[in-house]
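All protein chains but one are shown in place.
Note that the chains take the letters A and B in the order they are written out, and that residue 1 is the start of every chain.
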Amino acid sequence: MTDRGGAVAAATGAEALSTELPVGRPTSWWGMVMFVATEATLFACLLGSYFYLRFQYGPQWPPPGIEDPKLLKPLVMTAILLPSSLPVMWAEHGIRHGQRWRLNLGMAATFVMGTSFLVLQGTEYDEKLHMFTLTSNAYGSLFFVITGFHGLHVLVGLSMIGWLLVASLRGGSFGAHRHDRVRNVAIYWHFVDTVWVAILFTIYLSPRL
Amino acid sequence: MSVQPGPRVRLAGGLLLWYGVLGGAVAWAVHVLAAWSLDELACAAGSDHVSGIPLWQALGVAVLVPALAALGSLLVAALVWQRTARARSAGTDNPALGRSRMLAVVGIWANLLFLAIIVLGGVAVLVFPPCQR
């Protein structure tokens, strides 16, 4: 008891309360975080628009003639995209210890996973296009614009990863003292992953609720 | 003063300070989003119940919980203000104290403002029937 009391007292002491937090982040980290913040807001607006149009639309959603989205493929896509953050993390930790091979290997793994996600999304589109298109109705517009916009982000993320990989393979780019770019790409990639979860929920799961 | 606080304690202290500064703002944001979407969605669905609970009670929760969070934030800000004042008069020469003290002042007033907004929302819940247009 006294021990915990002591900890509380310490944490509420003037010294502890004046701890500098956040501290010591590089400028590029802040730049990337703010960029991701504004991008996340953009996605929030898009998903908000989805719900707004859905609730204004009326009782049947998706509109008549369109079935509820099937879940198998998007779940497989999720199972590929979400874990793709792990190699990025592994690579980032590697380069912090100066292990360039881990950077290369991890980035390559993520690149493959991200690409498979996009390929699957292509086949998913192929199926959907038989049922509805961008111009069929608001549902179609929302579906293709939101998932397409996310797909675009995956593509951008993949370009970043490919670019990192090329720079790293050239040599003389990254090491224990220089890995800001790796960290920033990692932040972006984690963001792209996280957004997908929100999209999965909105587009695929919420119509079944 | 006694020994320098350890890293865990420092982390807790730093987070506590930010709770004191921004807690009210976050609580208010949660309050607006929750109360508004509850009201809007329930009324659009033509019912004044949310999964069995009367709508006005659900809205009451969306007022009370954020209000308590803002109140807590207010208390923390006041605490920081008081502690830094004491440390200063005790002559501790740490430039960070001036900074956390200013943040505490900002926090106190900000929390009062946000608390006021949330409370006004609570009054509205008591006054208006939830779905009247």
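The criterion applied here is as follows: a residue touches a chain if its C-beta (ideal position, glycine included) is under 8 Å from a C-beta of that chain, and two chains touch if they have at least 3 such contacts.
Keep in mind that, in the parts below, contacts and distances are computed from a predicted model.
The listed choices are "Cytochrome c oxidase subunit 1", "Peptide/nickel transport system permease protein", "ABC transporter" or "Acetolactate synthase"; the UniProt protein name belonging to the chain that is not shown reads "Cytochrome c oxidase subunit 1". Although one chain is hidden here, its contacts on subunit A can still be listed: residues 20-27, 30-31, 34-35, 37-39, 41-42, 44-46, 49, 52-53, 56-57, 63, 97-100, 134-142, 145, 159, 163, 167, 170-178, 181. Residues 25, 28-29, 31-32, 35-36, 39-40, 43, 59, 95-96, 98-99, 101-103, 105-106, 109-110, 113, 116-118, 120-121, 124-125, 128-133 of subunit B touch the missing chain (whole complex, contact as defined above).
Just so it is clear, only the chains that are shown with their structure count from here on.
For the pair subunit A and subunit B, the distance between C-alpha centroids works out to 29 Å.
The touching residues of subunit A, when paired with subunit B in their complex, are 7, 10-21, 55-56. Subunit B makes touch with subunit A in their complex at residues 1, 4-6, 9-18, 41, 44, 79-80, 83-84, 86-87, 92, 94, 96-97, 99-100.
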